[in-house]
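In what follows, a single structure is set out as structure tokens and then discussed.
Only one protein chain is missing; all other protein chains are in place.
As written, the chains take the letters A and B, and residue 1 is the first residue of each chain.
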Amino acid sequence: MLTIPTSHGLILAGIIFVLGLVCVLVRRNIIFILLGLEIMFNAVGLAFVVAGAKWGQADGQIMFLFILTTTAAEVSIGLALVFKMVHHFHTLDIDQADRMKG
Amino acid sequence: MTNVVFYIAAAVAVLSTLMVITRMNAVHALLYLIVSLQAVALIFFLLGAPFAAALEIIIYAGAIMILFVFVIMMLNLGPPAIAKERLLLKPRMWVGPAVLAAVLLSELFYILANKGGIAGIVEVTPKAVGLVLFGPYVLGVELSSFLLLAGLVGAFHLARQE
Partner (left out) sequence: MEFVGYIPLLPFAGFLVLALGAQRLTRPLVGVVGVGSIGASALLSALTAAGLLKRLPGETAFTKTLWTWIDTGGLHLDMAFYIDSLTVVMMLVITFVGFFIHLYSTGYMAEDKDYARFFACMNLFVSAMLVLVMAENLPLLYLGWEGVGLCSYLLIGFWYTDKANGYAARKAFVVTRVGDTAMAVGLFLLYNHLGTLSIQPTMIKASSLWPHGSGTLTLATLLLLGGAVGKSAQLPLQTWLPDAMAGPTPVSALIHAATMVTAGVYLIARTHVLFMLSPLAMTVTAMIGAATLLIAGFSALCQHDIKRVLAYSTISQLGYMFLALGVGAWSAAVFHLVTHAFFKALLFLAAGAVIHALHGEQDMFRMGGLKNRLPLTFWTFLAGAASLAALPLVTAGFYSKDMIIWEAYASPLGGYGFWLAAMAGALVTSLYTSRMVILTFFGTVKTPVHHPPGLSMTLPLSVLAVLSLTAGFMETPHTLGGVHIFSGLLHYALPETKIVQSRITLEILFQILAATTAVGGIVWAFFLYKPQPEPAPSRLPKSIDRFLFSGWGFDGLYDRVFVRPYLALAHLDKNDIIDRFYLALSQASLGCNRIFSLTQNGRLRTYVWGMGIGAAVVIFMAVTL
């Protein structure tokens, strides 16, 4: 049985992170932007856990926990903003909301 | 053999993430994202982090994704939404995520049957995580609670109708 190199785990995290970033950059639907953010958060969490597993320490998982907390807070605010935006602009297109004082 | 399991899970994660960002429909994207999260959870499990894996499923795939579903459902009210939903339930909509999920499930069974993580990786038990979390990281826990409270208040304030 071969062990998995840590670098492979980190590469996976990197791929997922870049996919999330591409989602944020390319999509105009605000729901997809939030999903992209989720993907990126998740990728970062993965990187932490991989690193924690390399040393056999709990710290990686704890950082993942904190990221989870942050994500939860971020999503709740983000979705509330989506509500506001739909209420105000009647669209989910983020490029429509480009004025300072809507 | 678990190495292969890792790479298959990784492939599932990347594939489903790709599907997420290319979907036009938010509900489909969510389905694929849940599969992606499950794949990552499986990888956590493989890496000897069962606690993180459980949280990934419960909080990410469970709670946070549910929030998204709520919001999407609330934005699509009325009769057109019902027609849309009928469309969503067509097989070609759910067959992709289902196949990927099935792959992951079989992998999980395989691991459980072989009782093994990846060789050379020490399992960090939930107990160990808990001890460190409420030991050196207790300040971080407090800060997280602040953050969650702020998120709660902020979301309440923003979503209120004037």
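Please note the rule applied: contacts are C-beta pairs under 8 Å (C-beta built on N, C-alpha and C of every residue); 3 or more make two chains touch, one makes a residue touch a chain.
Since the model is a prediction, treat every value here as computed from it, not as a measurement.
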Exercise for the section: Write out, one label after another, the shown chains that touch the chain missing from the document. Expected result: A
Handout entry: Of A:L19, A:I33, A:A51 or A:V82, the one touching the omitted chain in the full complex
Key = A:I33
Completion exercise
Against the hidden chain, subunit A presents residues 21, 24-25, 28, 33, 94-95, 97-100
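The rule is short, and it goes like this: only the chains that are shown with their structure count from here on.
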Completion exercise
So, in whole Å, the Cα centroid of subunit A is separated from that of subunit B by 11
Problem - Residues of subunit A that touch subunit B when the two form their complex - result: 1-4, 8-9, 12, 15-16, 19-20, 22-23, 26-27, 29, 31-32, 34-36, 38-39, 42, 45-46, 49-50, 52-53, 56-62, 64-66, 68-77, 79-84, 86-87, 92
Fill in the blank from the handout: Per the touch rule above, subunit B residues touching subunit A in the complex are 1-3, 6, 10, 13-14, 17-18, 20-21, 26, 29-30, 33, 36-37, 40, 43-44, 46-49, 51-52, 55-56, 59-60, 63-64, 67-68, 70-72, 74-75, 118-122, 124, 128-129, 131-133, 137, 140, 144, 147-148, 150-152, 154-159, 161
